[in-house]
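Every protein chain but one is kept in place in this view of the complex.
Think of it as A, B and C in the order they're written, each chain with its own count starting at 1.
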C-alpha cells in the first residue's frame, strides 16, 4: 500500500478505480466552480470597498474542492480550513448564509464571532473553521473514531494546505489515524504557498502525499486542477475508509492564483511569470475545454453560467446587506451553554456603558 | 538516499562504512556497559531504601548508548532524554557528579532543582534534560543551525525513545533539520515500550527509521544490542553531518529490560516470557561473548571488571552521601541571571519562615 | 456510602459515568491495561473494553484533538493527561479549539470534553511532575475549571463534569490521592459547579484554598484554634465558575483574608481572589489581603518543602493579618 504514495493518478484513471464523472456531473461541477470564482472576484472588491473586512480567495483550487465535495456523502463530516468555500457550497450552504458570515450580520450562523471565511454549517456537517493552522486535522480523526463506534458507513475528511503539513496536528492526527485505522480522508490542497513560503521550503519530502508512509497508510498525489481525477481519488479513499481499511492522505496539486488573503501582497515574493504559468492550467479553463470538446458547452451557455452566478451573488449580497448588525448583548452568548453569574454581570455592565460609548481609538 | 531507510546495518558492516571497533575499544565499551549496569542495579536498591527518590534504569540499552557515544567528538553536543546515563559516563561525567545529581545534594551540578536522571553536564556538552518527551529534539536542530554559522566540523545528536516519535518536537525538529540540512543525528532508542504502550501501538509505520523519508533524509535501522554496529552507524551519520550532507535518523532496536522507572510495575502489561526472550540478547552478554571469542576476556578478568565497577560505585556513593543538602535559599537562584526585587523579597520571606516550619502534610 | 481514597473516588466516578452512558469513553496514555500511572483508571478497560478505555500514542495534542472530534460528533470523551505538567502540547487544542468551539460556531458546535489531570507537588516530582497550572485555564474564557479536595467531591464534581454541556478541566490533587479518604455516596452523585464549600466555619479570618491545600489550610486553622483564633476555611472547589458570593460573604463576616495555593504567586489564581476582594469586599476588609503560595520560581526538587505552602506559613500569614488593621 505504501507504494501507492508514489503513484500519480491522472485523469485517465487506473484499473479498479471508480468510473469518471458523467458529462452531466461535470457540467454541475463547472457551475459550482464558476460560482466560487465569481464569489472570489466579487469579494476582493467588497473588501476593498470596506463592505467586508477580509477575504481569502480560493481561485485555482476550485476543481480540487468541488471534486472532493462530489465524492462525499451528506452524512460524512467535513473539517475545513478557511479556504474551503467551494466545498461548503457544494454541500448545500446557501450563498446567503455564506455572505451573512462574510459580513458578520445578525443572521450569520456564527453570530458575528468570527472573521470572514471562518464558516460553520451544522446542517451540512461542515464543522466550524478556526484560524490556527492544522488544528482541524485531529478533530477529523476523533470524529472518525466516534464513527467507528456509531456511524457505520460514514467518513470524515480534513482539508488543509501544504503549510499545515508542518503543524503539530498533522503529525498527531495522521499518527492516531494510522494506529486506530480511522475512516478519515486527509485532503491536502498543495497550492504551492504558505503565504510567502514556497512548498520547497516547507519540507524536503519529495511529495507531501508520501508523508503518509510514516504513519503506515497510503498517500496519493492527484492533479488538483482535474475535477474528475480529484473526485475519483476521494471516492477511492472514501471506499477504503468506510470498508474499515483505514485512512488515506491525498495531495491535490494546485496553485494559489490569488493573494493569500486581502491582507497579502504576493508581488513581494513571487513573479508574475510564475503565476501566469499556473494560470495556463486554470482548472476552470481546463474543465470548460473538456466540456466544449464533449459538445456539452458553448460560449453562449458559458456566458449564461457566468451571468447566473453573478446575479445570484448580487441578489444574495443585496439581501445580506439589509440584515441588521448583531446585537451587542450577543457578545456574551455561547461562551457556555448558559451565562455564568459573572457573564451576566458583565453583560449588564456592558449594556450600561452602551454601544454609544463607541470604539477605542 | 531515501532507500537507506530500508537498510538494516548488521555488525558485518557495509561497503564504505567505517571500520569496526578494535578489540581494545570493544574492551573499553564493555567496561562502560558494565559500569552502567552496576549503577542501574545499585540505584534500584537505593531507591527502595529511600536513599534516592527515583530512578530510570537503562538496562538493555547499554550498547546503543556506549556505541553512539563512542562515535562522537568532545565538541559535538548531546541533547539527551532522561535515560542516557551511559552516554554521559562515556563523555566524561564523573560517577560522583552523577550520584550527586541522583541525590540532589549541595554539589549536584543542577543544584537539586531536578528529579534524578535529569542531568546536565556543561563541560561534556551534555545539555540539560527535561521530562517532557521529545522537546530536546528541536533544540538539537537549533544548535546544529548555530553550528552551521560557527561550529564547523561539529554535529549535534538528539537521543529519544520510540514514544517520542509521536511528539510534536519530533515532527517539527526533523522537518526543520531536513529543510535546513542541519548537522544533526537523530538517535532513537526503540526499546519497544513507552511505559506500558508497546511499539506496535505507538505508530503503524513499519519502522521508525523510515519516518525520516517524510522529511527528505535517510533513516537507518541498526541492531542496538551490537555496540560496534551502533558506533558505525553513528559515525557514518556524523560524517554526513559534518560534510554538510544533512541529518540522519537512526533507529537502534533494543529492549527495555527493566521497569520504565522505579514508579512502574511492568508486570501489569508485559509477560515475563517476553522479557526473558529479550534477555537472551542482553547486549552485555553479546559483547562479553565476542570478547571471550576474541581471546580478549576471560571469566576472571570479567569478575574484576564487575568488581571494579562496584567498588567505584560504592566509593562515589559514600562520598556523595556525605555532602550537605542544598541550601534553602538556593531555591531562588537561577530563575534569572540575577534576583528580581520580587524574588529577593520572597527569599527573605522564606528565610523568615525558616526551614524548621517543615513540610506541608 | 463507601469509604474511599480520593483516587478511588475518581475511579468510581469514571466507572459510574461509563455505566450510565455508553457514549462516555476514556482516552489517554497508559490508562488501559496499566490502569493509569496513578491507578485512576484501574479495572476500567477490563469492564468496558479497549474501545472505551483507549491507550493512545504519546501525544497530548492527539489526545485532546481527537477527544474534541469525538465530542463534536456526540460522544462524551474524558481525556486523561498523565501529569498536568504535560498538558502543554495540548495547550493549543485546549485554548484555541476546546474553549472556543461553541462560541465561534454561534452555538452550532458545543464541545463537551472533560480533561482530567493530576496536579500539584508534594510527591518529590520536581519541575515536571508537580506543577499547578490552573491559572492558565481559568484565564481562558470558555473553560470550566474544577478541583476537588475530598473523595466525595472528587466523584461528585467528576459526574457533574461529565454531564455538563461545556468543556471542563478537572484537576486532581495527586498529593492527597491516597492520604485522604472519606465516605463517598454510591451510584450517581453530583456536586454542582459554582458552589464553594465552607470546610470549617470561623469568624476571625477567612482562608481560601482548593485541592491539596484544603487539608493544609485546615491544619493551620486547627493550630490557630489552639490560640482561640477562629479561622474559616473555604474550599472553592470550582474555580470557574467561581462562587464569588461565598468568597465575598466570608470576608464580609471575618474582615480578613488569607489565600492559599501551590502555584507561583505572580498572576496566580490567588491574584483574582485578591482582586475580587479589593473590588467587592473593599469596605469589609480590615487588613491587607495575604497570599500564601508557591514562590515565583519553577517548582524545585530537593527544596519542594521550602517551596510549598504549609500550615506554618498559613499560620504566619493569618497572624500577620490579625495584627494588621
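Going forward, contacts are C-beta pairs under 8 Å (C-beta built on N, C-alpha and C of every residue); 3 or more make two chains touch, one makes a residue touch a chain.
All figures in this text were calculated on a predicted structure; none of them were measured in a lab.
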Legend entry - Shown chains touched by the chain that is not drawn here: A, B, C
Inset, instruction - Specify the residue from the set B:144, B:194, B:257 or B:353 that touches the hidden chain. - result: B:144
Legend entry - Omitted-chain contact residue, chosen from C:13, C:32, C:62 or C:89: C:89
Legend entry - Among B:128, B:201, B:263 or B:329, the residue in touch with the chain that has been omitted: B:128
Inset, instruction - Could you list which residues of subunit B touch the chain missing from the display? - result: 77, 79, 108-111, 113-114, 118, 120-122, 127-128, 130, 132, 135, 137-151, 156, 168-169, 171-173, 175-176, 179-180, 333-337, 340-342
Legend entry - Contact footprint on subunit A, counting only the chain that is left out: 53-54, 104-105, 108, 112-115, 118, 130-133, 163-164, 166-168, 194-197, 201-203, 263-264, 268-269, 325-326, 328, 330-332, 335, 342-343, 346, 350, 353, 355, 357-361
Legend entry - Touch residues of subunit C, complete complex, unshown partner: 85, 88-89, 91-92, 95-96, 99-100, 103-104, 127-128, 135-136, 138-142, 240, 242, 263-264, 266-275, 277-280, 282-283, 285, 287-291, 295-298, 325
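Here is the rule we use: only the chains that are shown with their structure count from here on.
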Inset, instruction - Go ahead and note the Å separation of the Cα centroids belonging to subunit A and subunit B. - result: 45
Inset, instruction - Measure off the straight-line distance from the CA centroid of subunit A to the CA centroid of subunit C, and report it in whole Å. - result: 39
Legend entry - Sequence positions of subunit A contacting 2 or more other chains: 168, 171-172, 175, 179
Inset, instruction - Note the residues in subunit C that touch 2 or more other chains, in rising order. - result: 57, 59, 61-62, 89
